[in-house]
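Of the protein chains in this complex, all but one are displayed in their positions.
Labels A and B are assigned to the chains in the order they are written; within every chain, residues are numbered from 1.
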Amino acid sequence: MSEPLLDVRGLSKHFGSTGGLVQRLTGRAATPLIAVDDVSFSITKGEIFSLVGESGSGKTTLGRSLLRLVEPTAGQIVFDGTDLMRLDPAALRAVRRQVQMIFQDPYSALNPRLTIRETLAEVLRVHAIRPADRIDARIAELLSLVGLPADAADRTPRHFSGGQRQRIGIARALAVEPRFIVADEPVSAVDVSVQAQIMNLLLDLRDRLGLTLMFIAHDLSVVRYLSDRVGVMYLGRIVELGTRTQIFAAPRHPYTQALLRAAPRPDPARRTTQAAIRGEPPSPLNPPKGCHFHTRCALATDICRTVAPPPETVAPGHVVRCHHHALAPV
Amino acid sequence: MPILDVQHLTTQIPTARGILTVVDDVSFAVEAGECFGLVGESGSGKSMTVKSILGLVPAPGRVTGGAVIHDGTDLTRLPQKAMNRIRGSAIAAIVQDAASALNPVLRIGHQVAEAMLEHGIARTRAEARARVIDLMAKVGIPAPGARIDDYPHQFSGGMCQRVVIAAALSCNPGLILADEPTTALDVTIQDQILKLLVALQQDLGLSLILVTHDMGVVAQTCQRVAVMYAGQIVEMVATPELFRQPRHPYTMGLLNCVPRIDGPETARLTPIPGAPPDLAHPPAGCRFHPRCPLATDACRAGRPALTEVAPGHFSRCIRQDALTADMWEAAHV
Partner (left out) sequence: MTEAAIVAPSDRPRPELAAMRPSVWRRHGGLITGAGILALILLASIFANYLSPYDPLQQNLRNTMQLPGWDHPFGTDNFGRDIFSRVLHAAKLDLMIGFLCVLFPWILGSVLGGIAGYFGGIADTIIMRVVDTFSAFPFLVMVIGIIAILGPGLISMYIALTLAGWSMYARIVRAEVLVVKKAEYVLAARALGFGHGRIMFRHILPNVITPTIIFAMTDIVLVILSTTSLSFLGLGVRPPTAEWGIMISEARGFILTAWWMVTLPGLAIVLVGLALSLFGDGVAKWLRERG
């Protein structure tokens, strides 16, 4: 078992915890929005780890916190032995070469004023990755790595489709030669046929370049295709964590099971009339006490309403946060 | 007698780049009480088809050919005033982004009642109010009596969509056109809304045209489905048959590139190479041929028509009998 490349311990992000001026004057305590609540997981080198959850689960905030694009409130982010939380801005800048991000919306992920060449060259120049005379060659290499023609370099983003823009975003992230990439829903905003192309590209890049990926998504079928390990998030907490087989073949948390039931299967023979889960997700501003999921859970009992379930290991590498996971049907 | 008969519908939009034919000779019929699916990716023309049926094609686009027969009348030839009487009452629409479909400064009750009062279904405010509470209960909004006076911002995305559905049902339409009603929702809420739509459709005997890009949604809700590509219907058949034996390379390509939640874990997806065509200058002949592993010279010339290649199964592919399950795999070797 190799040393994890990324080890996240107790990461939390609270918004609005300092309170505004008015609240301080009136003496009213501000209720912070807990977007990420004491999350811990680790990722080994070469692995694709997926974080899946619906809107409000905190997965995007978590992804951005790993790069400190959003400053975490507490916790440790140990990347290759160094705690990123302890780094000053200069040291952090050096680490930025190793950890990069791919974004969700291909239509706002690229500066509309710059040509692709300018965008990529800027990265190469700022980080002094190539001497000036070798920059154009490297740009051509990057474009071919993501499956784009070399003449794409001299156009602005408007000339490209969503899928192509997403590839350019990937090329930009690869330009710094990172070891770890956080992909924040990179296929959610593109068509199904393009989605398959991008997913295969990510798998190829992982194999060829030895990358480690953290993939954030809401679509379980995509997650199943790409991941080695999966974490399921609900309202800021990871409620279940395990390998792909464990999560998809033997899920233990009622929310995971509901997610699997709810995903529409392209199989007309298997139709259900009953909705997978009842109720609405609670507001992150006012999360339920105890286990966040109890308001929608068929198994909820008193303990669920008062005590947040601690993480429990039910199999090697398979962790669940549920008081009744043993009873949950598979 | 179908409740809606679309015949050779064509819609075009003039732009600086050229004239885009966004709906090209689309024909299908929806029977009473049927759930009919229109599936395709972006740019396939599925949303534009619905807009054309409703007479809501954004200017400078226009329906330029064909007919949409509803209750003996060609909707495409009706003046706006007559169309207004039909929209919302006989034919209702549900849009994709429910939160923006609702006016943020008007109460929910008002918005659901609006169509009823406009079309004369309810004559007094009190009557409308009672019906609204009834409808809200029917679409599964808890405590409708209390929430009828709330504003849209007090509702979540899923609840907003339920309100939109209630408004659509308010005048007892015979046909509902739903344009990607669940795409913007979380998967658990999407599941609830889809099940609700299907249940309502069956209970009330409505016809439903469901536009979506998700093959899973189609499989779970529709009885018959038409697959659209580049403005044309390329395949149309009963749903089980589409998944059991697709008869168009595009359909097969779509089914092959969608990741599955069940099934074998190690299967590699085979994406469809290339990208959808520019509608201003579509390829000659079959629109799909640049991306199709079965393309021959015959495919590159002429205009393949939608023909019945098996009972009740229509396809626009002239080589569909050469389709095999591993055709896509073979093309990539």
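The definition used in the following text is that a contact is a pair of C-beta atoms (placed from the backbone, for glycine too) under 8 Å apart; a residue touches a chain by one contact, two chains touch by 3 or more.
What you see is a predicted model, and the numbers here were worked out from it, not measured in a lab.
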item	value
Touching the absent chain when the full complex is considered, from B:74, B:265, B:278 or B:321	B:74
Chain not shown: contacting residue from A:43, A:62, A:84 or A:109	A:109
In subunit A, positions touching the absent partner	64, 67, 69, 92-93, 96-97, 100-101, 103-105, 108-114, 122-123, 126-127, 158, 169, 172-173, 176
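The rule we apply is simple: only the chains that are shown with their structure count from here on.
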item	value
Averaged-CA centre spacing for the pair subunit B and subunit A, given as whole angstrom	31
Residues of subunit B defined as touching subunit A within the complex	41-42, 156, 158-159, 186-192, 194-196, 198-199, 213-220, 239-240, 243, 253-255, 257-262, 265, 268-273, 275-276
Residues of subunit A that touch subunit B when the two form their complex	54-55, 161, 163-164, 191-197, 199-200, 218-222, 224-225, 244-245, 248, 258-269, 271-278, 280-281
